[in-house]
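Incomplete set of chains, arranged as in the complex.
The first chain written gets the first letter, and so on, giving A, B and C; residue counts start at 1 in each chain.
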Amino acid sequence: MSHHIVAADRLSFSYPDGTAALRSVSFSIHHGESVAVIGANGAGKSTLLQQLNGYLTPTSGQVRIGDFPVTPKTLHDVRRTVGMVFQNPDDQLFMPTVFDDVAFGPLNLGMPTKDVEQRVTAALDTVCAGHLAAKPPYRLSCGEKKRVAIATVLAMDPAMLVMDEPTSGLDPFSRREVIKLLNEFSHTRIITSHDLDMVAEVCDRVIVMHAGEIRADGAAEDIFADAGLLASCRLEPPFSMQACVVCAKRGGQTS
Amino acid sequence: MHMADALVSPAVGGTMWAVSAGAVAYSSSRLRAEVDDRRVPLMGVMGAFLFAAQMINFSIPGTGSSGHLGGGILLAILLGPHAALLAITGVLIVQALFFADGGLLALGCNIFNMGVIPAFLVYPLLYKRLAGQDPGGTRLTFAIVVSALVTLQLGPFAVVLETLFSGLSALPFTTFLLMMQPVHLAIGLVEGVVTAAVISFVYLARPELMHVARRTAAAMVFPMRNLLIAFVCAAVLTGGVVSLVASKDPDGLEWAITRVTGTAELTSPDTKLHMLLAAIQEKVAFLPDYAFKKPVASEQSASARAENRGTSLAGIVGVGITLVLLIVAGALLKRGRASL
Amino acid sequence: MATIEGSMLDFRQLDLLAAQDTVIHRLDARAKVLVVLLFIITVVSFGRYELSAMVPFFIFPVVMVVLADLPAGFIVRKVALVIPFAAAIGIFNPLFDQEIRLSIGSFGISGGWLSCASIVVRATLTVTAALMLVAVTGFTAVCGALERLGMPQALVVQLLFMQRYLFVLADDAANASRARELRAFGNRGMGIGPFAAMTGHLLLKSWERAERIHMAMLARGFQGEFYLQRTGAFGLRELLFVAGWLAVFMILRFTNIPLLIGEAVTRLFIAQATIP
C-alpha cells in the first residue's frame, strides 16, 4: 500500500519569530518501517513531527503522505492516516472520561455509535487499559495516561504512529510496556527520543538531526557505531553499547 | 464580592439570571459563528488558568495583607469579550458548585457583576477607547488600571443594588455603599496594577497573543446596541413577571397561590393560634405573669403582641420538634438502607 | 502552596463522591438539577422574617445525604466553612432593624436578629443543596444535564475543558508558588513584581498547552463539532423524583409545619394545664 509512504522534500520551516527550526529536510519512509528521529535539545525533532500531520505548514518544501502532498485540502485525510502521540499525555487526554477520549476521534470521523464502541474497546484492550474506560484522565498514573494516549490514536486506525518522546518520565517497568507496544504495532512508526536504548530496541532506522538539518540517516547499528558523528550532534551511543566498551576496557567492572 | 443565594430574592435572582443567560447565549452564538476553533480549548484552559492564578497570593506593599488576581479584565483583553465571558462564567459555575462560593440562583448576579460588566461594558466602552489600536507601555497601563478601577466600582455597586432590591439585608443603601465602594477602590487599584504587569509581561514575551484578542474585539463593536436593548428587554420582562409571582412584600408567591386556591387559611396558621392564645391567656395564668411581659414597652397593640408571643412559643417548640423528627427520620432511613 | 492543594482536595473529594453508585446517583442528572433548582428557589422565596417555616426544608438534604450515602460530616464541615461569608452581610441587620418582632418570655428578639438568622438558615440550605448536587451527580453529568436543559454547547465545552485542566494548572501554580516561597524568605519577594512575572509565566505555559491540546484535537479529526455522550433517559423514576420533591416543597412552602406542630403541642400542654 503506497498510501503509507511518508516523504519530506526539501522541507524548511521557520517559526514566526524567525527561528529556522528546519532547513531543507528530505527523507522517505516506507510502509512498516520503524524510524527514530534523534538529536540534541532544540534540534528540530518536535517541529519535524508536527509537519507530518499538517499542524505546522512548511515555509518551503513539501511533505507527502502516501500519494498526495499535505495541503489544507488533504489535511483531513492526512490526519486520519497519521496517528500522533504527544510527549505529554495531559495535552492529549482532554475529555471527561477515558472512554469519551478514545471515542473522540472515531466520532469526529462520523462513525455510527455502535462501531465507535467496538473500536474504543478494541483500542483500550490493545494497550491493556480496558479497566480504565470509566475513569477520568486526571486520576490515571503517568504510565496509564501514556497508554491511554496511545489508545486514542489507535482507535483512529492510523496507517502510521508518530510519537514524541514516548518513554520520558516513565519508570523502567512502564517503559518496557511502551516498548513492547511499539514493537507489536505492525505499521509505520516514527518516534523521537533521548532514550537511545529504547531507540535501539524499537527502531531499525535512525535519522540524526542537528540544528534543523538531517546530519545522518541510516541503519541503527551503523549510526550508533559512529561515535564521531554522534558526538558532533551532542549525542552518545546507547548506554547498553557504551558499557560494553567499558567492560572490554576494564574487564568486567561495571559502575 | 460573590453574591450568595441567601441574600437574593427570586425576583432579583431570576432577573439577573435572564440577563446573564442572554449574554452567555449571545457570546456562544458569536463564538460558534467564528471559524477559529483554536479558541475551543483555549477558553477552557484559560478558565482553569484564572482559577489557578487566583490561588496564588502576593503581598500588597505597605499593608501587610495579601491579595490575589480577579482576572475579569485580564481575560477580556486576552481572549476578547465573548470568549472571556464564557471563561469567567465557567469559573463562577465551578466556584458555585464545588466551593459553594455564591450559589446557583445568585449565579446570574455573579456572572453579571464579574463577567458581563468587565467584558461587555468596561472592555468595549472604556478599555478599547483608552487603549486605542496599538497601545504602547504607558497608555496600555493607564487603560488597564482605569478599566480595573471602573470594573471594581461597578461590580460592587451592582452587588449593593442587587442586595437592596432583594430586601433581605437591612443595611441602608448609603451605609452599604460606603462600606463597599471605598474598599473596592483600593482593590481595583491593586487589580489594575497587577493586571497591567501581567499583560505587559505577556506582551513582551509573545506579542502575537495580543493580536488574537484584537481581531475579535474589532468584530464586536456594532451589535453592542442591539445587545443592550435585548438585555434591557429581558430584564424588564423577567423582572416584571417574576416579581408579579414573587414580590417580597406581601409575600407574593403565597398571595398568588391563595388567589388560585382560594384558601386563605393556608397562609396564616397563626391567626387561629393567636386568638386561641389570647383567649387562654386571659383565663389562665399559663406562666407567671412576668414571663410574658416584655422588658421594654412596645408600641405594638396587645393583640399583635399576643400574636408574637403565641407564634414564637409555638414556633420554637415546633422547630425543636421538627429538628428532632428530621434527625430521627435520617437515622431511621440510614438504618433501613444499611439493612438492605 | 498548602491552600491551593487544600481547595483542590475538596474538588477531588466531591468528585469521588459522585463516582458512587446509589439510587440517587443513578437518576438522570437533569432530574437532580431541576429538583435542586426548585429547592433553592422555594427556599429563597420566603419572606425576610420567616424562620420556622424554613426548618422542615432540611428534610431534603437529610434524605438525600442518607439515600446517596454521602458522608454527612464532610458536607457539614464544608457548609460551615462557607456560611460566615453569607452571614457577613446579614450580621448588620440587628444594627439597623431593631424593632421587636418576637418575644420569648422576657427576651425580645428584634427583626434584625430574625432576618439575620433567616439568612443563615437560607445560606445553609442553599449551600448544602448546591454541594450535594455535585456530590450525587458529578460535574460532568451536571454539565451534560445543563446542556440538555438548554445551556449553549460552547459553555458546556468550556466547563468540561476547565474541569479537566483545573488540576493540571493548579499543580503548575502550586509548584511555581512553592519555588517562590522557597527562595522568598518571609515576605520579601512575595510582592507584586514576582507575582506578575510568575503569573505571566503560568499564563504563557497555559496558552501553549492550549495550543498543543488544539493540535491533539485536530489530529483526531476535530472540525468544530463536539460529540458529547448523552446517556441516561428521563424516565418514570425521574418524573416521580421531580414530582415528589416538588410536592413536598410546595406543601412545606405553604404550611408552616413547625408552627402547626408547636400549636398542637402547646395546645395540648395548655389543655392539661387548665385541668386543675
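Heads up, the rule we're going with is that contacts are C-beta pairs under 8 Å (C-beta built on N, C-alpha and C of every residue); 3 or more make two chains touch, one makes a residue touch a chain.
None of the values given here were measured: they were computed from a predicted structure.
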Report the copy number of every chain type across the entire complex, expressed with the labels provided. A x2, B x1, C x1
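Keep in mind that, in the parts below, only the chains that are shown with their structure count from here on.
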Using mean Cα positions, find the chain sitting nearest the overall protein centre. C
Subunit B to subunit C, mean C-alpha position gap in Å, rounds to 14
On a C-alpha centroid basis, what's the spacing between subunit A and subunit C, in Å? 44
Could you check subunit C for residues that touch two or more other chains and list them? 160-161, 163-165, 168, 209, 213, 217, 222-223
Hunt down the residues of subunit A that sit against at least two other chains at once, touch-wise. 94
Counting only contacts in the complex, subunit B reaches subunit C at residues 2, 4-10, 13, 24-25, 27-29, 31-32, 37-38, 40-49, 51-53, 55-61, 66, 69, 78, 86-87, 89-91, 93-94, 96-101, 103-105, 163, 167-172, 175, 190, 193-194, 197-198, 201-202, 205-206, 209, 246, 248-249, 251, 253-254, 257, 266-267, 269-270, 272-273, 276-277, 280, 283-284, 286-287, 290-296, 298, 300, 305, 308-309, 311-319, 321-323, 326-327, 329-330, 333-334, 337
For subunit A, which residues are in contact with subunit C within the complex? 50, 53, 55, 76, 79-80, 82-84, 86, 88, 90-97, 100, 103-105, 107-109, 136-138, 152-153, 156
Write out the stretch or stretches of subunit C touching subunit A in their complex. 15, 140, 160-161, 163-165, 167-168, 209, 212-213, 215-223, 225, 227-229
